[in-house]
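Submitted below is the structure of interest, expressed as structure tokens.
Here the complex is missing one protein chain, while the rest keep their positions.
Take a look at chain A:
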Amino acid sequence: MQVQTTLNTQEEIETRKKEMRIRASKIKIRNLSLQIIVFIAIFGSWEFFSDKNIIDPFFFSSPSSIVKQIVEWVIEGTSQGPLYVHFVVSFEETVIAFVIGVILGVIAGYALGMNDLLAVIFGPYIQMLNALPRVVLAPIFIIWFGLGMPSKVALGVTLTFFIVFFNAFQGVREVDKNLLNNARLLGANKRQLAQHVIIPSALTWILSSLHSSFGFALVGAVVGEFIGSTKGLGFLIAQAQGAFNTTGVFAGMVLLSVTALAANWAVSKLETRFIAWRHVRQ
């Protein structure tokens, strides 16, 4: 009798589990098919209209020709040399600008966050520089640093720096006062306070700023390339634009967004690694 009931309930549990699993996968299938339908609707109609000349393919291109263009670039190279050269250049500029911007931003944010005097003295200048639309600095940087990589890196740094700076500053300022006091009572000196309380607490803020700041580093590189350069994805787009090659412009855009997505993914990985305590769930 006893055994019978347990068997029954176990069976019941099994069926219920199965039901729940089926329901979950149904939802997944529904979402996926909706996504596919929307994708087909957008790109299908684009392709269709441009194929039937309802929209001018010269101005709007079409998905298939964009894909074709990218494949061609990958296999045969662009009119400006192999694709990977441009890709590597843009990527290098972005990463270097990102790394420098982040390091400077964290150092400055930490220093001003910790030191009221520094914050009072330099705060207004930072506000002022931040209010400036920094893209206008591109011509200046090109005059100063030339058409090569340094001018793009400089532009990327000015864009990333402020985002990281403000987040690091805020992160340091927002440290829970009780936690600080607690650590001080437990005997932490200045260095230990930074190590055990302030930095881990600010890290959440800093890491969350990395998503957008990588995007801005990329903007810096591409805008710099538009304005004056001899290599890079931005240069490629500018060339395509100069030749009225709409397809080339779109293809460059696709490559850029793929790069940005990949970087976002990498930053997310970094985030889970460094603030594991937030993500651990039982």
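In this text, a contact is a pair of C-beta atoms (placed from the backbone, for glycine too) under 8 Å apart; a residue touches a chain by one contact, two chains touch by 3 or more; residues count from 1.
Following the convention adopted for this analysis, contacts and distances are computed from a predicted model.
Hidden from the displayed complex is a chain whose UniProt protein name, among "Probable DNA metabolism protein", "ABC transporter ATP-binding protein", "Phenylalanine--tRNA ligase alpha subunit" or "Glycerol-3-phosphate dehydrogenase subunit C", is "ABC transporter ATP-binding protein". Screening A:Thr9, A:Asn31, A:Ser45 or A:Asn181 for touch with the missing chain picks out A:Asn181. Taking the complete complex into account, A:Ile275 is the one of A:Val85, A:Val99 or A:Ile275 that touches the chain left out. The omitted chain makes contact with just one of the residues A:Leu83, A:Ile96 or A:Val197: A:Val197.
In the full complex, chain A touches the omitted chain through residues 176, 178-179, 181-189, 192, 196-197, 200-201, 275, 277-278, 280-282.
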